[in-house]
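See below for the structure under consideration.
Shown here is a partial selection of chains from the complex, left in place.
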């Protein structure tokens, strides 16, 4: 089969590195262009672990060059920077998987929680890249908004139960993330001594992934649930655990509901025991466990925040957009132990 | 002031060590007897960090010897073993602070969740040793049941809001504990490789601290709230963070409610920012932060699971039982950084 040329824009961060790691082992994608905002370096200088493995030159990001070299581009840029670049690429007929928040939300919500939107036109056609839900739309999309890490794991856990939920009751989501989710930039918060032997909530009830979760649950269910989302930082590099607390109107068999819902989903695993983050770290899996007491349901979902929460999900989306089987080249073997 | 002689029964575990650490610096208590189930060793052999600091002999636990040497005994024994020993000590007129679960619950609840109770007589007089609530009762008690670690932090967080809560809505408690809470005994769960870079729930909706929390909230409020409690194990040695999610009937000023409630409590600190576990590790403090969105309230409370969750709270109780100021000799300086 002919190789499909792809570009990575924004290669210096953790998600850029994960994209490189997946794509150099992918049987059908071929990385023909890598860029950062500054350029003038090599992949193995940005990421020393790549020495002797992948030493490709890294350019200053240029949309026209992308268009000459690749059919599809992964954007691992900060929000705002991403939409500027995506707009240009789409105009040059390059497909885009955007890992930023720029095309995830409806216009009003986006502008409320982020900034003015600079590519309203393409925003309308963007498809929310959660493959379990939007497979068919993703296949036809030329612009996919890759979901946030917290929304991916939260939505996958809650989705099967939406039809059974008490519409008056709020949904509580207690999220725990590894520090890589906060990016590579040094900060007091990310300092080893701040994180090690510690845990704390941040932006409780105010994190920008809360409206993303709420919007998607509303779009999927037709009901505007109250979503209360509290993220915590864990003394862990990689991994994300979501504990969701919901209430149903009637007694249900929660395990059966979950199992049926994901019977055809290759990247969701239903667990008999509470999930951990080590069993998904390194993979695109979302592991889910459910427990119940009367009408109160506890859902525990686990993903790798950099893979299922970003880069491997992006490649699943790219697979679908390019007519490949969604599983092609997607990591499924965990880093454990 | 005359020294008060005290005994530690069950000195080999983490809470035994913490009792030693506090009591050797306490201005009025004097450790005159230390015991384990086996005896025949020294404190600095059980806990090598005590070499050159505290090398007292450790005996095979014997109630009569305790009675000869001490006025008050701390029992850091497993449940069931504790009540056998407490019964004997009380008969010999020794005051008891029991760190196990044996005297925490009403009879029926205890026997449902633990085992048959072997000291029903004293169970009736036991006082639940949460000093913020039961100060006066503790002062007169000769048997105090030291609260569990999860209940301590959960109850202290939720208590101020009980009067405002929607009685139909369940309370959700998402708890995170350091591994020392699971004890010193080697196990697959406590293996470094199982815990490091990992997090997972255990006994979700089934942990034995759930009925303890529910019972105390009922006794304090007069209403039988539905309590859903899910503990998680953190890759951390020491510390506990409790995220509680509750709903009020009316809009309240949660911060003000909290501040007023604890205005006179020397060991509760109200925080402007989300609490972390490092700021309480090494101390008897319970730090509490509250955030709200409409009628949904997020309460974040942090304690040192071995101190406020066990040993330092036990010494506060002992202080009260012996007519001392509750703050005497209680650690308030955190281990941070």
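Labels A and B are assigned to the chains in the order they are written; within every chain, residues are numbered from 1.
As a working rule, contacts are C-beta pairs under 8 Å (C-beta built on N, C-alpha and C of every residue); 3 or more make two chains touch, one makes a residue touch a chain.
The model shown is predicted, which means the values in this text are computed figures rather than measured ones.
Q: What is the total copy count for the complex if 2 chains are drawn?
A: This complex, considered in full, is made up of 4 identical copies.
Everything below uses one rule, namely that only the chains that are shown with their structure count from here on.
Q: Nearest whole angstrom, what separates the Cα centre of subunit A from the Cα centre of subunit B?
A: Using C-alpha averages as centres, the distance is 40 Å.
Q: Name, in rising order, each residue of subunit B that touches subunit A in their complex.
A: Against subunit A, subunit B makes touches at 169-170, 172, 174, 176, 193, 197-202, 204-206, 226, 228, 230, 232, 234-239, 241, 243, 245, 247, 274-278, 281, 289, 291-294, 296, 298, 300, 337.
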